[in-house]
Structures are given as structure tokens and as C-alpha cells.
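Here it is, the structure, as C-alpha cells.
Note that one protein chain of the assembly has been removed; the remaining protein chains are unaltered in position.
The letters A and B name the chains in turn, as written, and every chain counts its residues from 1.
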Amino acid sequence: MKRPAWLDDPKRELWFAWYATVAFYSLYSVAFFIITRTQPPGKPWYGPDQVVGWFADRHSGLLVGFALIFVLGGFSATSIALITYSIRRMSVSRAFAYSYLILYAVSAVPGFLFICVAMTVGAMRPERSAELQQWLYDLGFLSFSGTMGVFLVGSLIWMAAILLDQNRVFPRWFAYLNLCNALTEVVIAPSWIFQRGVLAWNGEIAWWMDVVVFGIYTGVFIFLLRKMIRREDFGTGPLPDLPPRRPPHTRPAREAVTS
Amino acid sequence: MTTTEDALEPAPATDGSRMPGEADMWFFVFFESLLFTSYFCVYLYFRTQNEAAFLQAQSHLLPWLGVLDTIVLVTSSWVMARCVQLARAGRHHTAKRFALLTAGLGVVFLALKMVEWVRLIDAGETFTSNDFMQYYFFLTGIHAVHLLIAFVVLGILVYHPVRSATALAGDHRDVRDVLAHDRSLLGGHIRHALHREVT
Partner (left out) sequence: MKLSAKTRLFAAWFVLVAITLSYLWIDHAANARDMLLASTAVTMAAIGFALVKVRIILREFMDVRHAPPLLRRFTDLLVAIMAVALLGTYIVGKAVAS
């Protein structure tokens, strides 16, 4: 059997990481928004009995959806690793890459896994007291939203690295998009104070707008990471640009396609 | 305004060929402006649902203080624009002084903002007092954060002489300039929206 071409591709690990990133974010969206329905978040002002109802509504979804996350959530590491790689490819100090890596790796625990644990525990024994269920509910949502500070610092690190970078790994406007993302994460902070209104953890400003910006940001960086891998020359100097796309009618009939 | 000064300043390009700042920076201006506009729309919508309560809470603000704030910010924008003009004319030393003056006016603005906040908090009007105050502190707060970012940018402009001096065409200065104006743009937004008062 002929050896597949991609096995010899020096970029195969990068592509694996990229496809894993896409898979992870897809899984994340499906698990949180569709299976468990923990996003959009539950209402912060719910009393204990309403929380019991919330858990009951989502009983199977929570258990199944978060079980999937527990098994496959490790793939979040590929996204972080790829971004860290992109920062290492820049001309800036390696300290940027390491800081980003540590920040995001650590923040995955409160910012991503806590809610999975808290909600699964809450769903596991529906006969638990209503007050305890409400406690788990609060813990889950507050940890998910309230720990944005760690992520926002990570965005600022990536932004600073891009602005200082001489290797043109990313366009400068993406650095500014990092800043925009960081700023929307600042506005989550008041969610610790408000139980209702636009700044509560499910509020129009603290959640909805933040998610829209984050969604755009994630889509953009996935696209830019793909472009980076295509441009990668494994050197230490400026990353070469992609060759300009030729119009279809000038392409030779049979062209070897590389990624 | 002396004739020698005018002679030193290059004739403005009216053929639309000079891009102020860089396109990437303008992306940021657009994105942030739209984001801030969205925050304002949220505020305006909830205001219409509760107009009487909002008006009542709003009456605790001092319109003249808000107007003064805006004038300080607009002046800082003007000073910054002058700074860019001077840089383009090659008068880097004076331009640097104007950049510092911009920062100084920014500090004055923040000080006035503190005065406003302390006055309100002293009177018992805090972030959580009512809906209007929530919006007020939130919008002025996030605006202040943008101001702090502008300080960082101005700092880079003033203290990175290599970059500034080599950019004789004012490219880099323009970039900082655009960002510095962005904050007065946002500030203008807030001033008019929040400091209206029906006496």
C-alpha cells in the first residue's frame, strides 16, 4: 500500500493541532449550547425551587454532555498549544509564549471545568436539598463567568506579542481584536455583584455581547492560525506571505494540491 | 499664528492620498465604536422602559461638571491633533510637548471624573443604587479604562524616540493620534447621553 503523502508532511503535527482545535470548539459549542443547555446561562435570581426545576429540565443533557467534555476536554490543550506555537514563531521573547501557555492552561480549570463538575454533581442526585442545588448552580455559573480576568490577561499578552513581533506572524488588526476581546471580558466582572440586569452573568452586556465578540474572535483566530500553518517555513525570520491566488483559467489542468 | 509657522507646515494633501494612521488601527476604532454604540443602545432601550425613574436618578448629576469633562477631553483631542501637525512639519520637540500636554489633560479629566464619582458615592448613589446609576458607573468606568489605554499609547509615543523620529511622515504618531481621539469620541458619546437634565 502506498504511504499517504500527509505522513511525510513536516506540518502534520500543526495540522493535527489545528483540526483538533476546530473539533474542540465544535464539541464545546454543541455540548454547552445544545446538549447541556447551560449556555445561555440560567437566571441568577432563581430561588432554590426554580433551580431544582432547572436541573430537572436538563438532567440527562447535563450528564451526557459533560461526560463528553470530561472525556474529550483535553483537546482544549491543542488550541492553547497552537497559539503558543504561533507566539514562539514571533520575534519576541519566549516569555510571552510561556506566560500565555501557563495562563490559559491554568484558567481552563476554573473557567471551563468547574461548571462541568458543579452541574454534573447537581444533576447526579436530584433528591439533594434545594439549597445545595442552588449552591452548585451559583458555583458553576459564577466560576464560568467570573474568572474572565485570567483570559483577558492572556488576550493582552497575545496582543502585546503581535504588536512587537517583527516576523509578521499575525496582522496588526488582530492584535487590536485581542484588545477588543479583552475589554468585553472586563465587563463580566460586575456579574459577581448583580443578580439581575444587563451586568448579571446572563445579562445583555455581560453575556450576550461578550459571546458575540468572543465568537467572532475565535472564528478569526482559527482562520489566522490556518493561514500561519500554510505560511510556515520553520525558520526564525519573517514568515513568508502566501503566493497570490491565480485565477482559475490560468491554472494548469493537473495541479498537485498541497493543503 | 505667525507666517513662519505656517510656512513650516506642509500644505495638507487634499487629493485624499494620505491615510491617517494605519488601516489596522481604524479597524479597532470601528469595532470599539460599534461595541460602545451597542452598550449605549442597551442603555437607551432600558431607559425608555423606565424613563421616569431614570430621570429621577439622573437629576443627581451635575450638568455643568459633565460639560466641563467633555470640554477637557475635546481640548485634549485638539492638542493631540496639533501634535500630529507639528510632527509632520518636523517640529518633533514641540510635538512631544503637545503629546505630554494631551496626557496631562487626560489626567485632569480622570481627576474630574473621580470628583464626580466621589460626590455621588458620598450622596449614597452607588453602582448598585438603581438602574441608571448602574449604567452611569459602568459606561464612565469602561470609558476610563479606554483612557488608561490611551495613556499607555501616548507613553509609547513619547518615550520611544527611535520609532517616533524615524516616522517623519507621522505614520506612527498618526496611529497613536487616532487612538487618542477614539477616547474623546467615546467620551463625547457618554457626555451627551448621561448628563442631560431636565430642570
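Just a few scattered comments:
Here is the rule we use: a contact is a pair of C-beta atoms (placed from the backbone, for glycine too) under 8 Å apart; a residue touches a chain by one contact, two chains touch by 3 or more.
Keep in mind that what you see is a predicted model, and the values were worked out from it rather than measured.
For the chain that is not shown, the touched chains among those present are B, taking the whole complex. For subunit B, the residues touching the absent chain in the complete assembly are 1, 5-6, 9, 12-14, 16-21, 26, 30, 33-34, 37-38, 40-41, 44-49, 51-52, 55, 63-64, 66-67, 70-71, 74-75, 77-78, 80-82, 84-85, 174, 177-178, 181, 184-185, 188-189, 191-193, 195-199.
Operating definition for what follows: only the chains that are shown with their structure count from here on.
Of all residues in subunit A, only 171-173, 175-177, 179-180, 183-184, 186-187, 190, 193-194, 197-199, 204-205, 209, 213 touch subunit B in the complex they form. Residue ranges of subunit B in contact with subunit A, taken from their complex: 22-25, 27-28, 31-32, 35, 38-39, 42, 46, 127-128, 131, 134-135, 138, 142, 145-146, 149.
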